[in-house]
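Notes for the one structure printed next.
Only a single protein chain was left out; the remaining protein chains are all shown in position.
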Amino acid sequence: MMKYHKFLTPLALAVSLGAANVAAAQQLTMGVRGGPESMDPHFSALGSHAEAAKHIFDTLVWSGDDLQIEPGLATSWSPVDEDTWEFKLREGVKFHDGSDFDAEDVKFSIERIPVVSGPTTTTIYVRRVADVEIIDPLTIHIHTDGQAATLPNDFIRLFIVSSEAAADYSTPETAAQGFNSGAATIGTGPYKFVSWEPKGDLVLERNDDYWRGKGAWETVVRKEIPNDSSRLAALKAGQVDVINYVSSVDYLALQNDSSVDAVIGDSVYVMNLQLDQREDTPLVRAIDGSDLDENPLRDQKVRDAIDYAIDRETMVDIVLEGLGKPANQMMPPGFFGSSEDIPMPEYNPAKAKELLADAGYPDGFEVDLYCTADRLPGDGAICQGLGQMLTQVGIKTNVNAISKTVYFPAQARLEYSMFMNGWGTLTGEASYTLGGLAHSNDPDVKLGAFNRIAYKNAEVDKLLQTGATMMDPDERRATYEAAMEKVMADKAYISLVQLQTVWGAKAGMLEFTPRFDEDTLAFFIKPAS
Amino acid sequence: MLGFIIQRFMQAVVVMAVMSVIVFCGVYAIGNPIDIVIPPEATEEIRLNTIRRLGLDRPLYEQYFIFIGNLLQGDLGRSFVYNVPVLELIGGRLPATLELVLISVISATVIGVSLGIYAGYRPDSWLSKTIMAVSVLGFSVPSFWVGLILILTFAVNLGWMPAGGRGDTVEILGIEWSFLTADGLSHIVLPAVNLALFKLAMMIRLARAGTREIMLTDTIKFARAAGLSEATILRRHLLKLISIPIITVFGLELGSTLAFAVVTETIFSWPGVGKLIIDSISVLDRPVMVAYLILVAFLFVTINFVIDLVFALIDPRIRHGASA
Partner (left out) sequence: MSDQSTPLRRFWAEFRENKVAVVALVVMVLMGLLALFASVVSPQNPYDLANLSLMDSRRPPGFVGSGGYTHLLGTDPQGRDLLSAIFYGLRISIQIGLAAGFVSLTIGTFLGILAAYLGGRIETLIMRMVDLQLSFPAILLALVIVAMLGQGKAQLIGALVAAQYAYFARTAYGAAKAERGKDYIEAAVATPLSTRLVMLRHLLPNCTPPLIVVATVQIANSISLEATLSFLGLGLPVTEPSLGMLISNGFPYMMSGRYWISVYPGVALIILIVAINIVGDQVRDQFNPRLRR
């Protein structure tokens, strides 16, 4: 028996007895697709892990509904010199055990991360940090390794744990035990830890002294229900009050269901088709199976043809059943670095055929298309739709919609010629997306690490390198917008659709604003008035 | 008798040793967990560190001996994904699975054997034919499909039962049981029916076949000739004679139901071991897979051992002529 759910029984009882009526105002039960991998917030960088941690712990920098950065445990920050940032900390914040929050906790948390991080590493949040210097209890200086214009963005998932409570639980061997048992699970966040079972329920109770104010719910139960249908069924059966990730399939049905409210939010994920730019690419061949003289995907006309062949409207309306938007660039509109000057590509299969013929492929060619089938809603279906559209203009496409556990390792080994997966601009700004995907892969400048198609445009490279060092936000924005326009015009990356996410909630019971990062946070969900 | 027990026990130990090698090597031949455990964007340094931390840089035989060394001290390793001892992970979910399996197998056996005996005893009655028709269905229809239909009918359309999860539990002897609360019971009905259906069909067929064969034997003919009442014949001869295969199957089915629970638990989101193992396979969490398989193997070996002993008690011939 696991020792850390001693409180579960009475609470679980309350859940189902009072789910629909009396307890409704005091308790919120959330059915979520994924849960934390541990109660140690520094263990994993997975979105679902951070989402759970945000209930108990705070971050220095808060990322708002639209991913704009806002004060969190830090009230303000500013660069002191080229490689130092100063953070002013919030005064009077107390941990759940009553102790005071101060600079010591920040330093402790930052230094703890590399030690206890699990495989999905949280070190990405502190990769630029060289040293932490405590100036006074409410001021710290972060010395960075070179210039780090986006350091505050890195800190949106830097959770602050108590340097006292977690002192004995900060080695890889002891961390899980200390945090899973609750001994070290002491944060400053809106809810206090009660119990957790891996892949099961996370039970929380309200922190009445929360610095943002008191939350609406006395207790919160976060139930992990990975299966989309089961999660929806649990909502319909009244076992949970709100669920995340309603599948596009079920969304239509929900619209006719008066007992459930659907809340739609834009997601940070954009589906991108990626075309290998190497001279020799493995999975492209002539229609008769023979080798081609050169990689057709390197021909701008072919890439344009592919873009014309794609009917984004149909993809959204039919494949995603309306839950998405046609995309013309790799980030959602409004993000830092998204350009308003990029036109929405046109669907014109006749033109596509014409361009293919022009490029010297009047009979088309054959290609193996690879995509994930189990990572994001609709990815497998979009892939198959894409296959149909390309085949219909003469590019014979063999669709392989496969598991992400096979896809990503093979993609990293550069085994594919044409592939599609979603990319989420989790930080809300372009240095993350363009720096990772569009710069030529160059470990020396730490850029282009996810560029798996050998895409290289010297102008883009230059823009991205200068953009990374610009401290003036307006200049930086213009630089990234220019880079985005160039990348999208080259069409080695073809953005298809931006996904949308749906939450389901009991009708008329809850009020909340969907967040761009798709987090479902109990503190920001209010009972309907 | 003692010699027989010792001999069987030694056999069981050897089997376990062999199983541990097979399972360990088998699971460790699967893919490369590193590619899945760390994100694609990890640097080479992080990658190497993780490999070292998980002990994957050592040769296979070394990993095996480390594993066995720990195993003998009761340590089955730590999950790659959760970084907690595997035993804790599995132990926390075992009661849920055991509860589901026991309820399913026991009800399937009691109902199945009664129906089967009837169908074998009166093979030509319409009721027997119906029972057999249903059993063919239960035997044939894949259990995941039955699960889907059960959810669609009883949870979605009729709304009588919850579609998944475990519901309330009551703690007895430090273990939580859901069949003792009304809410828990309502949660267990659908998965238990789903899991029991296949076993039910199997028990019916087994009992029917046994009954039919026995009813045609000389023993029964003589008993009838001797004027014994049908009830006495059923009770004294039939039940006794069919009990041996049924005990065997009961034991074996307990184990295989445990395995089949994988499917049922996935469909009904039942928080048991089966769901854990499916998740572990998809993320290649080797320690969990190995521990689970070793535990299942251990369970089977134990069950077989116990069945052998029970047989020996029931049937003296086995005990004496034991060499197998």
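Order as written gives the chain letters A and B; numbering starts at 1 within each chain.
Note that in this section a contact is a pair of C-beta atoms (placed from the backbone, for glycine too) under 8 Å apart; a residue touches a chain by one contact, two chains touch by 3 or more.
Computed from a predicted structure; not experimentally measured.
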Among listed residues B:161, B:289 or B:312, the absent chain is touched only by B:289
Answer key for A:355, A:373 or A:418 versus the chain not shown reads A:373
Sort through A:139, A:348, A:400 or A:440 and give me the one touching the missing partner chain. A:400
Given A:28, A:110, A:165 or A:233, the correct residue touching the omitted chain is A:233
In the full complex, subunit A touches the hidden chain through residues 228-229, 232-233, 247, 249-250, 252-253, 311, 314-315, 318-319, 373-374, 380-381, 384-385, 387-389, 391-392, 397-403, 406
Where the unshown chain meets subunit B, residue by residue: 15, 18-19, 26-27, 29-31, 136-137, 139-145, 148, 152, 156, 212-213, 216, 252, 255-256, 258-260, 262-263, 266, 278, 281-282, 284, 289, 293, 296-297, 300, 303-304
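Operating definition for what follows: only the chains that are shown with their structure count from here on.
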Okay, in this complex, where on subunit B does subunit A touch? 31-32, 35-42, 46, 50, 53, 80-84, 88-89, 91-92, 95, 151, 155-156, 159, 162-165, 167-171, 174-176, 181, 183, 266-269, 271, 275-276, 279, 282-284
Parts of subunit A lying in touch with subunit B, wherever the complex brings them together: 1-2, 8-9, 12-13, 16-17, 37-38, 43, 45, 118-121, 123-124, 172, 175-177, 180, 197-200, 223, 225-227, 229-230, 233-234, 236-237, 239, 403, 405, 408-409, 411-412, 436, 449-450
